[in-house]
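Every protein chain except one is present and positioned as in the full complex.
Labels run A, B and C following the written order; every chain starts at residue 1.
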């Protein structure tokens, strides 16, 4: 079974990363992210995102980052977060946000992107009724869970609604570099800190062994976050391991090379599938593509490749949607093999 | 500043570990601990602890393991865990257990070890009064937070009280290998699964990059723990990284070599200090030694070495207690340097 | 401003209730529901519902009952409750369920009643994916939040799905007596204990000063619920006050007289409005009616009567839906006055 397009975390890491770590495994440092490697990585991140006064906090994974950050931003359990129905926190994080005491309010979305006017309607409805929860935070993912990317205009528009209704604005950037180097992106690194109160930058899906870096822009939120992380079990004893991983990520534009590789490989696969007559659930914009295929084709392909099957397009359709993902480790050979396999198993397409 | 005796997580990992990982960084596996490396490591662990029907779950660190396991064992927030006042969960985990909704009831201790009769008194008091919390779990650490080790008899005695009062029995084994190879230990690997409902085996402080392995012995507790881990943000996407770390730990008795090294080095330092007339807070039994020194000596030593200062012995004393810790990476050279430095800065001792 | 049709808790209580309480205010009893008045009320309830082996626990209000019972039924925060989008817990309880750590999964509904096949689809989707929450409980209200009542067949059908997917089945009976004596009801008192694991019987909206009575049918759930109530702050020190209220409720079929009064008065108002050409959001079946009126009419009526305005029927409509509610205290005079007022302010209808 070929795992090449299953997800973007199926190989441990890029050689450059482990080589970087290996040079430092015997450095004797303080624990719990108080070491010089984390310090250096923080500085490099704040420079890249052009927000010197922000604070960086490293996490071991996305769910840990999301639950810790969101429960830091929300102070009481009557406060709620607004997100889309496809959002990671509303689906594949095992109820972690509710586990911290908070409701997720579902806003309407367009191609997986949250609609600013729907946020506004939710605010009006809830703020006028004191028996309801109080919206206090907007959560977005970029790239989204369906691989689309936000435009700068969309970011601005959401930010405006957030300011109007006194909401924090938080971004899950598990695939932030893939978004940044998408052909459809017009947001620059410096824009994030301008519009967001906090966000996290994904390392796991960008070729690192592990690690996500939360960037806390809003100064009101920077106090006591170490105690909060400890309380949520989110702190790694050997924090320097993540610090080193992020230094590797930020050295010689590693993040850019990885993002461009995975986006380009995804575009190649998408272009190939389009020539074969396939349509997409949404237009491919980054390293995840959601392609529609007849159920019999899915069945056949699944004998060769491992991939996520999202089920039938709708009740009456014979088409299913499957997800193909590229990563730092996807090679041209992987793409070529996929095309060859496809041509062989579907000779009449 | 010399960090050699600061803690047992100040270097990232042993060479054998990173070498082992490096051989597999390009294996394409499933994520979230569903891979073959985790599978293999689980089997090796269950063989070592002679409990084939137990389940293994890997964590990234001790606080994450403790909060996830304890909140899995306790089902309602009126259920409480019994522990000593020095216990890690009652001190340095940022209120993580209460953060999951549970009270920690403090039992009396002897040399950092929980007293079975104190557990019994707590049970009698609480079980008779329905306005109080219900004790449901006993937490111990082995080695304890003051470096002592439990005897088999003590383990049996606690287990007996647990059975009598329908309490789960859980062990934090962050330094389990150091306990196992302590000169004062008489507990065998197979004994743990016999007496405990669940425990975790520490990798971080045994020379690994990261990782703790929870072993869930009690069958009633084995269901749906993956969802629970996800809910607590405790699952690593690239779970195979921890699986590989634990394989390295369990290969060629790495765990034993590391434990013997750190215990021996600690005994050397302790013996040296004893010859210099120092007393200990408790008799050194493993890789942490708690030595009493005059405050002026602590002041002097702190100019050369970084270590934890636990403060004055008592209100009227001029002596302070400091903690010196050895690890997988402590060398004879580290010990020799310490002795030379000591002799140089305290020439009259 | 006339409050007659605002809600069913706008007067403190029926005379029979306060008279009953007054006879016993100087009885010296134990506190916290361990008194003889609670004991007697429990027995009367279990006799009415024909479930001698169930346990009764009294609460001061619906949200307190719902959050305490649901967090008793759900044991871990990865466990979720399924409910409709209109359900009280998903709207007007301030996020109390999430505050206890649990997600509410929204199932499709028909006239405010949960669809059994939608429950099934949610189960299949979630049970197959261990990164998601685990459905473990179905919540219904009867009467529903839009005043409709479940049929015995619907109850059976939901119960069947619950058994198939190992879900608890819980009913919010804030208006259970109004449901029981609805002209559209075919469920008998004894049926509830047959199909439900637990439910609560509303006293507040049935003419009592305060009080709801939870009936815990499933034996597995009867243990330690007093500690759980205490933990949630749900226990009244002078529990006998609620015990006496419920005795009054259950004396001389008070519950039936109250329910019939409020249902009949609501039917009168509904019939009147129908003759005036108004339509309803759903067919009136109990003591809450949801009538559609032009926005200008709503405006006019609101100068005389206080009522809940649920907003426009839909984006393009000029009609709004308003809620009129009757209660134990609604008199024929109230109904007559309403009709007179209506005729006076809308002379051309």
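Criterion: a contact is a pair of C-beta atoms (placed from the backbone, for glycine too) under 8 Å apart; a residue touches a chain by one contact, two chains touch by 3 or more.
Source: prediction; values computed, not measured.
The chain that is not drawn here is touched, among residues A:130, A:164, A:188 or A:219, by A:130. Residue in contact with the omitted chain (choice from C:204, C:247, C:268 or C:286): C:204.
Checked against the hidden chain, the listed residues A:227, A:256, A:294 or A:349 yield one contact partner: A:227.
Contact with the chain not shown here comes from a single listed residue; of C:10, C:39 or C:151, that residue is C:10.
Residue-level contact of chain B with the missing chain is found at 77-78, 80, 91-95, 98-104, 129, 131-133. Within the complete assembly, residues 3-4, 6-7, 9-13, 15, 18, 21-22, 24-31, 60-68, 92-96, 99, 204-205, 209-210, 227-238, 240-241, 244, 329 of chain C touch the chain that is not shown.
Residues 32, 71-72, 75-78, 101, 130-134, 224, 226-228, 230-231 of chain A touch the missing chain (whole complex, contact as defined above).
By definition in this document, only the chains that are shown with their structure count from here on.
Closest to the protein's overall CA centre, chain by chain, comes A. As a whole-number value, the distance joining the C-alpha centres of chain A and chain B reads 34 Å.
Averaged Cα coordinates give chain B a centre that lies 51 Å from the centre of chain C. Separating the centre of chain A from that of chain C, both taken as means of CA atoms, is a distance of 42 Å. Contacts with at least two other chains are made by residues 77-78, 101, 131-133 of chain C.
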